[in-house]
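Moving on, here comes chain A:
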Amino acid sequence: MSNLLYILIFLPILASIAIALGAPARLSAIGAALVNLAISLFLFASFDSTAAGYQFAASFPVIPSPEISLSVGLDGMSLVMVLLTAIVTLCAVWVSPKQVEGSLGLYYCSSLLISAGGLGAFCATDLFFFYAFHELALIPTFLMIGIWGTGARKMVAWKITIYLGLGSVILLAGLLALFINLGGKSFDMATMQAAVAAAELPATTQAWIFLTLLIGFGILISLFPFHSWAAPAYASAPTPTSMLHAGVLKKFGLYGLLRVAVPMLPGGINTPLPLPLLGEITVLDLMLWLLLGNIIVIGLVTIAQKDLDLMLGNSSVMHMGYVFLGIASYNSIGFSGAVVLMFGHGISIALLFALAGRIREHTGTLTISRLGGFGKLAPFLGLTFAFAAFASIGLPGFANFAGEVAVFLGAFKGAGTEITFLQGATIVALWGVVISAVYMLRAYRSVFKGEPHEGATMPDLTFSQRIPVLILVASLLIVGLYPPILLDKIKPGIELIAKAFAE
Partner candidate 1 sequence: MVTLNAYLLVSGLLFAIGFAGVLLRRNIIIIFMCLELMLSASNLSLVAFSRFNTVNGLPNYNGQILVFFIIAVAAAEVAVGLAIIVALFRARRTTHVEDMNSMKG
Partner candidate 2 sequence: MPSTPAIILFLPLAVAAFVLLASKGFKLNATVCALVSTASVAITLVLSLALIFGAKSDSPDEVVKLFTWADFGSLQLEINATLDRLSRGMLFVVTFIGTLVHVFSLGYMKDDAGKARYYAGLSLFMFSMTGIVLADNFAMMFIFWELVGVSSYILIGHWYTKDSAADAAKKAFLTNRIGDFGFMIGILILFGATGSITFAGVEQGLTAGVLTGGLLTAATLCIFCGAVGKSAQFPLHVWLPDAMEGPTPVSALIHAATMVAAGVYMLVRVSFLIGVSENAATIIAYVGGFTALIAALMATQQDDIKRILAYSTLSQLGYMVMAVGLAAGEAAMFHLFTHAFFKALLFLGSGAVIYACHHEQDIWKMGGLKDKMKGTFATFAIGTAALIAVPFTSGFFSKEAILEAALHHDMLLFLCAAGVALLTAFYMTRLVVVAFFGKARTGHSDHATEVPMIMLAPLMLLAFLSIFSGYSIIADTLSPAAVHSEFNLAIFLTSLGALIAGAGGAWILYAGKDKDPLNIGIFRNKFYFDELYSVIIKFAQDKFAMVVSAVDDLFIDSLCVNGISRAVNGFGLLLRRLQSGNLQGYAFVFGLGILVILYIALINT
């Protein structure tokens, strides 16, 4: 049982090795992804939602001192992320083309490695591997966009790689600073967490480390103003890469904040730091300003987009702001909301990219003004796109709504009659809900409604193409209609995190 997580992580890697050695690419990849989904579902089903702490834990020592070990385990939060990864991976592999220019094997290997990176990072309970696994995705993304991207693929692939490289190095510095300040003996997260109380770090130190982590993770999440890599990259990337990156990998940063920064730096959030240009400002306030940047500024940028792919890319940047808001609320409601929202957003953006990719495949363009009436030409595509769009703008019945509503409630939990910056920011952030409805519905209106342009064709999805789409839609609906399916699992873990700073 405890080795299941190793299988989960290494299966995609083994599959890519097999593909590299000549195994049929698509078949192996789908097979591995299917097995992984099955394992994740099994883990999900057998997860004990009454117990806090890591389950299915296993450990393999790598270095004795400083203690690094390949330890894995799941709490509710990581369980949800693993499930998300498994679902999106299967769908991403499934919608991949059967033939590409160049090496098909490399195409599928890249997707599998991105997936393995995500799974590894979410399963790892050791800080070293938590970090290292995430970076596994860097090079496959670089290759995918650079080789098979569209438009200015080289430029954007270059930018995403260098930018994320910079982000991960900054993140590394932050994580190591945390490690040293928590004793510098062990990278095991549980051990580090246990050392927090004894270490009694000065609040300013904590705040500096938190800031570094915020910037490091922030770059990976495309936190404003470190967002400019994201939208062009997602727009240009091949469909499976956009799905995996926007759907899964980008959540790593948020997951990391919740897993590492929040519980291990309890005093870091509210201590003012003298920052250049900004004066004395706490990390929390800074985070709130930046997330408003994500929601409002990028929201407006999204409205101004003329291409569907860029619009989706920007929208995914924008929605990160809400997850941040959930984290900034600093209570279990907000955290739970953030986790559910990560799941919802991951699925919905993957679905949107999958469908948009299908359109691009056929029409060769995603310029909104050149598309129209697809609802009539391809009703299934239109219907599922509507589902995804509705999910993405946070309508009840879809997972995103459950997350968003919890995020908002979390921000106001215990606010009393005083409207602090957190609540003010939340109110401003709420306007983003209107903004996202504006761009989503406009795009949907232009692309799918109305009469088709003269001579336009758009074949509807075939039966085989419908399967991944239906899996994603079903995931959104199941969680959206009955959120406890996730919430019950994540509650004990989240409460543990929330408790870490309450003390």
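Assorted remarks:
What we mean here is this: a residue touches a chain if its C-beta (ideal position, glycine included) is under 8 Å from a C-beta of that chain, and two chains touch if they have at least 3 such contacts; residues count from 1.
Candidate selection criterion: all candidates are chains of the complex that A comes from, given by their letters.
Being a predicted model, the structure only gives us computed values, none of them experimental.
The candidate list 1 or 2 contains one chain touching chain A in this complex, and it is 2. Chain A meets candidate 2 in the complex at residues 159, 162-163, 225, 227-229, 297-298, 300-301, 303-305, 331-333, 336, 373, 375-376, 379-380, 383, 390, 395-397, 401-402, 405-406, 408-417, 419, 423, 426-427, 430-431, 433-434, 437-438, 441-442, 445, 448-451, 482-484, 487-488, 491, 495.
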